[in-house]
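Please find one structure pasted underneath; my questions will follow.
Note that one protein chain of the assembly has been removed; the remaining protein chains are unaltered in position.
So, subunit A:
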Amino acid sequence: MSTSSQSAALKFEILARCSTTKARASILTLPHGPVPLPIFQPVATQASLKGLTPVQLAQTGCNLCLNNTYHLGLKPGQETLEVIGGAHVLQGWKGNILTDSGGFQMVSLLELAKITEEGVCFSSPHDGTPMLLTPEHSISLQNTIGSDIIMQLDDVIVTTSPDAVRMKEAMQRSIRWLDRCIAAHKRPEKQNLFCIIQGGLDLEMRKICCEEMARRDTPGIAIGGLSGGEDKVSYCQVVDTCTDLLPQNKPRYVMGVGYPEDLVVSVALGADMFDCVWPTRTARFGNAITATGNLNLRHASFANDFTPIDADCSCECCRSEEKGGLGITRAYIYHVASKETAGAHLLTMHNVHYLLSLMGKVRAAIIEDRYPEFLRSYFRKAYGDMQKIPTWATTALRKVGVDLRA
């Protein structure tokens, strides 16, 4: 079985596999440098990660972040991006960028979007004139943005939709649109087009889609349509099914996932890449992600808590002044949360660093082949009492050979 793959603008190499679960540790080399997998990718929607500079973002350990095609297409717009020379130049970011197709945002943001075989029809947010986002247009925009990984336009409907006929149509259309995206892609030597597996919660449909799309041999593969309100058991089944069928030697990206326990379980199920706006959005509401759970630091009980946000965290905020950090306390975040944007910046730094560092620990555990123990100690710390661990997690992990309650 091949453990590596190479295309014009990407190299993927598996360094280690967990001997119990399906977890892999690998290295993904993209045009803007190597990315250790498994990885969490923070979302810089409009070419900016919520108040952080690219240097601050790099300091959290990030070398691959997301931009949203739909937003960049509106502001600053394709023409401007063309003149400037793409999103890396726009934001002064030396690391890698992944962009979505814009389709998902379109469907979820614009109530009146309608999908036809041609593309996604919507009315312009500027003046209401009818517009059409086709696979060709999406790829053209992403070519202009110049992102290192670009995503195909897919026909997304909510996984919980009871309409099996529509679901099948969406899955099959996504395959046809993939072909159109591949044909339209002008810069395969610089940018990597990933396909997106569709098929809702129907495992048979997912299988067909996996086979069809794997045959197109894109440099990477995304599992799409999830994190849209389905239950976690179904989510795990879909990921588990897809990773069984997908080629081993390609990176696998599960879109829209970012809760810590979702990440560690999905890695055990064989996924490599994740993204989510939750860690950065929740920071703006004063929520800190910690090893013992999420804390809302706007709660008055933190007003006199002079401990770091997370005592074990090594981010700039949490490190003491003696250790070269800022020595920020929970009480100070309480003092500024939702009053000064600096408070949001500090928590954003912490949350992103926390998730990247979590993925770093996940990776080290896989390489040292102690991922099952890692999972047990992770859940023990997060929930205290092993009986409180959610059933979906214990079930999913038992299926890949890890008994959390052992």
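What we mean here is this: contacts are C-beta pairs under 8 Å (C-beta built on N, C-alpha and C of every residue); 3 or more make two chains touch, one makes a residue touch a chain; residues count from 1.
Here is the rule we go by: contacts and distances are computed from a predicted model.
Per the UniProt record, the chain missing from the shown structure is "Queuine tRNA-ribosyltransferase accessory subunit 2", taken from the list "Ras-related protein Rab7", "DNA primase large subunit", "E2 ubiquitin-conjugating enzyme" or "Queuine tRNA-ribosyltransferase accessory subunit 2". Across A:P34, A:P188, A:G327 or A:P390, the single residue that touches the chain missing here is A:G327. Contact with the chain not shown here comes from a single listed residue; of A:Y70, A:W177 or A:Y235, that residue is A:Y70. In the complete assembly, the contact with the undisplayed chain comes from A:L52, out of A:L10, A:L52, A:L98 or A:L375.
Seen from subunit A, the chain kept out of the figure touches residues 45-56, 70-71, 74-76, 80, 83-84, 89-92, 105, 108-110, 125, 277, 281-282, 284-287, 296, 298-301, 303-304, 306, 316-317, 321, 326-329, 331-332, 334-336, 338-346, 349.
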